[in-house]
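Shown here: the complex without one of its protein chains, the others still in place.
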Amino acid sequence: MKKIINAVDQVENQMIEGLVKAYPEYVYRVEGSDVLARAHKKEGKVALVSGGGSGHEPAHAGYVGTGMLDAAVPGAVFTSPTPDQVYEAIQAVATEEGVLLVIKNYTGDVMNFEMAADMARDEGIKVDQVIVGDDVAVDGSLYTVGRRGIAGTVFVHKIAGAKAEAGASLEEVKAVAEKVIANVRSMSMAIKPCTVPAAGTPGFELADDEMEIGIGIHGEPGTHKEKLQEADQIVDQLLDKILADLDYTGSDVAVMINGCGGTPLMELFIVNNHVSDVLKEKNINVYRTFVGEYMTSIEMEGFSISLLKLDDEMKALLDATADTPAFKVL
Amino acid sequence: MKKIINAVDQVENQMIEGLVKAYPEYVYRVEGSDVLARAHKKEGKVALVSGGGSGHEPAHAGYVGTGMLDAAVPGAVFTSPTPDQVYEAIQAVATEEGVLLVIKNYTGDVMNFEMAADMARDEGIKVDQVIVGDDVAVDGSLYTVGRRGIAGTVFVHKIAGAKAEAGASLEEVKAVAEKVIANVRSMSMAIKPCTVPAAGTPGFELADDEMEIGIGIHGEPGTHKEKLQEADQIVDQLLDKILADLDYTGSDVAVMINGCGGTPLMELFIVNNHVSDVLKEKNINVYRTFVGEYMTSIEMEGFSISLLKLDDEMKALLDATADTPAFKVL
Amino acid sequence: MTDTKKLIQLLYSISDTIVENAQFLTDLDAAIGDSDHGINLARGFKKVETELPALEDKTIDAVLKKTGMVLVSTVGGASGPLYGTAFMKAGAVVKGKSEIDINDFLAIMDAAIGGVQLRGKAVEGEKTMLDAMIPANNAMKKAFDDGKDVHSVLQAGVEAADKGVEYTKSIIATKGRASYLGERSIGHQDPGATSFTILLKTIANAY
Partner (left out) sequence: MTDTKKLIQLLYSISDTIVENAQFLTDLDAAIGDSDHGINLARGFKKVETELPALEDKTIDAVLKKTGMVLVSTVGGASGPLYGTAFMKAGAVVKGKSEIDINDFLAIMDAAIGGVQLRGKAVEGEKTMLDAMIPANNAMKKAFDDGKDVHSVLQAGVEAADKGVEYTKSIIATKGRASYLGERSIGHQDPGATSFTILLKTIANAY
């Protein structure tokens, strides 16, 4: 394991400190906790809280600020935060208008956030939640735990965040979040695994000519291995799965080409070149594109494609001002 | 070499295409060239043109837009663009007010940009230039070619760009660019090299416990190899060199913690944690911090620290609105 | 069978064993999960250790509840709420007691399993910790009904848990993170079933 870190058990803490020291105009660390909350608490609006394991930077703390999240709760690397931490976050930002939890669909995340929501409700705080499951790599049928939440979650943060910022009610913010969840699909692949600092060895191994298809965002193996192909063929494979799952024909879409942490932007643009061509050919209109690192897996090399089918409301909210360390719309 | 690309000789072209397709609201590709110019040509202001080899994404095309560059000229990977391409860029964005070329100090870049400037002047276009050399890893004495331009160049783009956007004259824009150059210092290190696609093998090799200190941004070896140390010790070493070169005591500074392309944000925040602590201890006041990928070397793992000593003019220009694909200030 | 002092000793031993096996559990999790199960539990039990000295005068249920709360607030992931709830529910069935016998222990096992199922909504055969917990509990009940002594009852539980772990190799995960792997999860033992078995072994070795 080769990393630019200090003691392994200081990774999460020093990362939080480094982030707060970089962006004090956006976030502060809630005293005695790992929670990162909006520098100036905003009353009179629904508060959005999200989180998950660390290792997904800039998610989730990078999205705290105007028009997105009010607080982010990072757990240990790839480990969902504990209920008391989520509860701290809820307490720090809760308003009269209520709190919406944006949870990615993982057993651990769901259990920990729900326990925190219970604790908050016991204190009289209005809390509701949405669960994001956008990953088409895994079977979403009734007999499974459902789909994982991956990079598409960032669209939920952006759009529900804009709705909340505009003063909508908890029900309205939740409704638009659910609409995004219903309309976003993603899929990922990797050519190099990542290593959890405390574990010391990568979550899977790949030969020089192999790639892993259908990976999640926690360094875990995907649905299968394959011989490495050219970028355009990989894009075709991921898009096929996504487009088979939801009919995007004739619609306006937001595209996110998300790097997994170690992927050079060069490759993400090459990926976008073909994604854009295929969508055009299939009569799907690209409304807005985001290329970069939004939901990473430490230093993993790979990418995900997310497609969000937009209506007028979602378009307006996607275009609304956002000012956070890692996501800005002017 | 394991990369998500198609044919090696299509890397630069498909990257440009992918970028233009992602951000048509910001940039267009000048017909028949590799130049990326501002989507809506802005008259009545000095135009800023910068560039260099590809492989530094988001530099330089990611900085084309309001308040930064008017055109970017990407050459082949790590190879400075040819004079005719730079000339195309100048032609595409030149205004009555003139054009300022922001050149990083490399023999090739300087020669190619200067040849283009000559061509443009022959056509009656007003052109001037600045040369950035912020890398303290290399000796800047009279007997050398001078210092390399690395990540500090992005501060020149931002601040001179804001000055130009505000309607300043070519002389004024050049003067503030020179002021940034005089006040910015940077230094880099890497734990993993990168591979130029067309070359197929990395520019240097490192053992599992080694790091390379004083690297440039072209995948080339640095000034020396060392045993890998903890993040804080690496930071101390780079900061020592920077702070010995310019007296920052008591000043306000802008800090850039720049990832080389493959470095996870996790590590960059851990780096910033210590940078911030050391500066505080040395009575240097952090005015604004930028943590992310600004001037990369494809998938290299490593980082650079840049410190810009600010005066009131530079502060105001740093804070001015910028709206480009990869650098936004609200 | 067990007073507070002995329980605290047991918890120290459990913590030691989990810490010793942290890498092993994490490696198991790497194969079908996200490489953190051992790290998570070790973090939790190390924190539990620091709380134990203050619990020496407390009743059994207070120690179990505190352990559960510490696990919930330090472990994270899926196993944090699951093990945490298991310990908390275990405490609830021996309320006010300062000594427990094997009968109480079987009630504790029932409650712990109930807690895991309350949170995780899984049943046997889904490749989770339940595939060690439930057969172990059944085997211990049977041995107890057969009139076996404490030592033999616990050994019966360990044997069944071990078999349960073996069994998890043969099935597809349908709960937790391993479920995303589908068929690919076959051949690998479940980390949570393994950690439970390690925990039960540590208890059994003390009697």
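Each chain gets a letter, A, B and C, in the order it is written, and its residues are counted from 1.
Everything below uses one rule, namely that contacts are C-beta pairs under 8 Å (C-beta built on N, C-alpha and C of every residue); 3 or more make two chains touch, one makes a residue touch a chain.
A quick note: this is a predicted structure, and the numbers were derived from the prediction, not measured.
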Task = Check the whole complex and report which displayed chains the hidden chain contacts.
result = B
Inquiry  = For the chain left out of this view, which of B:Ser50, B:Asn112 or B:Ser304 touches it?
reply    = B:Asn112
Request  = Have a look at B:Asp139, B:Asp209, B:Asp247 or B:Asp311 and name the one touching the chain we're not showing.
outcome  = B:Asp139
Query = Of B:Tyr23, B:Tyr63, B:Phe78 or B:Tyr294, which residue touches the hidden chain?
reply = B:Phe78
Query = So that we can see where the missing chain sits, which residues of chain B does it touch?
reply = 53, 75-85, 106-108, 111-112, 115, 137-139, 143-145, 148, 196, 198-199, 201-204, 216, 218-221, 223-224
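Here, only the chains that are shown with their structure count from here on.
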Inquiry  = Graph shape for the chains shown, where an edge means the two chains touch. Line, ring, star, complete, or other?
reply    = line
Message = So, comparing each chain's Cα centre against the centre of all protein Cα atoms, which one is closest?
response = A
Note = dist(centroid_CA(chain A), centroid_CA(chain C)) in Å evaluates to 32
Ask   = Where the CA atoms of chain B average out and where those of chain C average out, how many Å apart are those spots?
value = 54
Query = Touching two or more other chains, which residues of chain A qualify?
reply = none
Message = Multi-chain contacts only, two chains or more: what residues does chain C have there?
response = none
